[in-house]
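Submitted below is the structure of interest, expressed as structure tokens.
Only a single protein chain was left out; the remaining protein chains are all shown in position.
Letters A, B and C name the chains as they come in the text, with residue numbers starting at 1 for each one.
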Amino acid sequence: MTPSLEKDDLARLVAADIPEGAYVNLGIGQPTSIARYLKPDSGVILHTENGMLGMGEVVPAEEADRDLTNAGKQPVTELPGAAYFHHADSFAMMRGGHLDVCVMGAFQVSADGDLANWHTGAPDAIPAVGGAMDLAVGAKEVWVMMTLFTRTGAPKLVPACTYPLTGKACVTRVYTDVATFLLTPDGVRVRDTHGIGRDELATRLDVPLL
Amino acid sequence: MTPSLEKDDLARLVAADIPEGAYVNLGIGQPTSIARYLKPDSGVILHTENGMLGMGEVVPAEEADRDLTNAGKQPVTELPGAAYFHHADSFAMMRGGHLDVCVMGAFQVSADGDLANWHTGAPDAIPAVGGAMDLAVGAKEVWVMMTLFTRTGAPKLVPACTYPLTGKACVTRVYTDVATFLLTPDGVRVRDTHGIGRDELATRLDVPLL
Amino acid sequence: MKTQVTDALTAVKEIADGDTVLVGGFGMAGMPVELIDALIEHGAGDLTIVSNNAGNGDTGLAALIAAGRVRKMVCSFPRQADSWHFDGMYRAGKIELELVPQGNLAERMRAAGAGIGAFYCPTGVGTPIAEGRETRIIDGREYVLEYPIHGDVALIRAHVADRLGNLVYRKTARNFGPVMATAAKLTIAQVSRIAEIGELDPENIVTPSIYVNRLVEVPL
Partner (left out) sequence: MKTQVTDALTAVKEIADGDTVLVGGFGMAGMPVELIDALIEHGAGDLTIVSNNAGNGDTGLAALIAAGRVRKMVCSFPRQADSWHFDGMYRAGKIELELVPQGNLAERMRAAGAGIGAFYCPTGVGTPIAEGRETRIIDGREYVLEYPIHGDVALIRAHVADRLGNLVYRKTARNFGPVMATAAKLTIAQVSRIAEIGELDPENIVTPSIYVNRLVEVPL
């Protein structure tokens, strides 16, 4: 049995699944690292919601241009063929269904694709949503990248989200450290597993698996 | 008594009333000629709904650039400080109330500022509205420039329009060959007359005059 | 997905009978004449055409109308001195007309491209355009509810593209092109020149490549 995936391996797995020439938004945090594993000849073009297509890599602070950041406010580069636009145009692009794929992190995903990734529901938390809800309703494919279990072992792929939703029935794939799930009209299909058997997976999740 | 105004005199009169630095849209037809009488140092900036601020003069066919026209599809020039934008942005500018003044022709204007200038209502006419309705609701001031009477002597400033409307309660001034009218909350005020006495004006119009 | 560079006839080959085609241009400025010629040669009919005008003279959109391929025109200003092909078809009852104020035409396509379901617009309130339509008072002002206009295909003309499909336009020929590019499932742009990637300044791109599926180079 292969071991469970380290973060970089997971990013590499997602990167390999992104179609050639796709327009892609990589969410704040872990999904940002997917960019490192895209092949230079893939023609994949990265969108950042703060107004750019053709975004390049995250660069160290000493190379930073303060006018050029990703959605996580990290300094990035500009690739040849890039284009800048303002926020209303950027979100029109997202909401209008023009992005092929977006990849986001999540607290929970439900079997029918509901996404919860902006708020734990804790009463003292300061809520912040950013562009997550816009991506959830807008991208043609919404992929989630996360660990399958919390630190206490609770599954994050669930029959119904208990955290406040980001979007309903929007997620089509869930990439985790131990398995990749395709959320299909027929149900949740396990595409591959890493360091866990399908039987154990079925036992530890409350979601029926195909 | 001064004579009634020729078309060019009327255009000159309107031009003189446009405030310095105003952003102005001049409608198709007669209002277009107002541009000729704007003082070069007035700082007035002309908008054309097909996507430009800083439009210059109409030029003869031999100087035409087919990519640079006014809303009447006549070739025009570009002035220093001009800006181009697409149609949705151009009409957002109009609808959003950013133009200081627009000047349009009219079939009829009512005493409370209703405008009719797009359709005679004739059953065999092919209707065409262009940007007139957008200007009527959008510009801060809507001025009309027209002859006060039809060729058969019927007044075009009326108690209520009989032609289909372009916009409701939008016109604030009516410049005609024989008089200028200010449409105020108190009623229709005659500002100046040309070749006609105020008494005769009052007799020939069905609209109470202040 | 990757923008294809192709010839005009190949570019238009999937346009099907009954499609809604958004056609750029304000009069002749920005009209993709060679793409329309290819559409005529291709042969699709029963089309709904969304364009500001209903053809000028005998070329471009006017030729498509003259060829009897247009079932319905959605436009703001059909009647012009040189719109004789449309005028004849219209008076003969052979073409349907949906008259839309120019700004609504632009904004309804913008809504289609931006994922907006509908919007309240002040234009046309109290006029025949608003008759029988849903209206609403918001903050004391009356608005008409307007719905998006989606295209199956957009045929537009730009000035220069790069090989990725980024577009810049020239002067007032920009007009409806950038909006239509966002509102159609398939956008085909005719350009005067295709530049190398990196040649166009990223600050000056008007239509980002994401909105452009096919490029056809037609030198001036």
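The definition used in the following text is that a contact is a pair of C-beta atoms (placed from the backbone, for glycine too) under 8 Å apart; a residue touches a chain by one contact, two chains touch by 3 or more.
Given the structure is predicted, the values throughout are model-derived calculations rather than measurements.
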Selected residue (touches chain absent from view) among C:Leu9, C:Ile116, C:Ile197 or C:Val218: C:Ile116
Given A:Ser4, A:Ser42 or A:Thr69, the one touching the chain that is not displayed: A:Thr69
Touch residues of chain B, complete complex, unshown partner: 19-23, 43, 45, 47, 52-54, 78, 80-85, 91-100, 137-138
On chain C, residues whose C-beta touches the chain left out of the figure: 107, 111, 114-122, 136, 138-139, 141, 143, 147, 168-171, 201-204
In chain A, positions touching the absent partner: 48-52, 65-69, 73, 78, 84-88, 90-92, 94-95, 114, 119, 124-134, 137-138, 164-168
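Just so we're on the same page, only the chains that are shown with their structure count from here on.
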Chain at maximum distance from chain B, centres defined as averaged CA atoms: A
Cα-centroid distance, chain A relative to chain C, in whole angstrom: 35
Whole-Å gap separating chain B and chain C, where each centre is the average of the chain's CA atoms: 28
Multi-chain contact residues (two or more partners), chain A: none
Set of chain C residues in contact with two or more other chains: 110
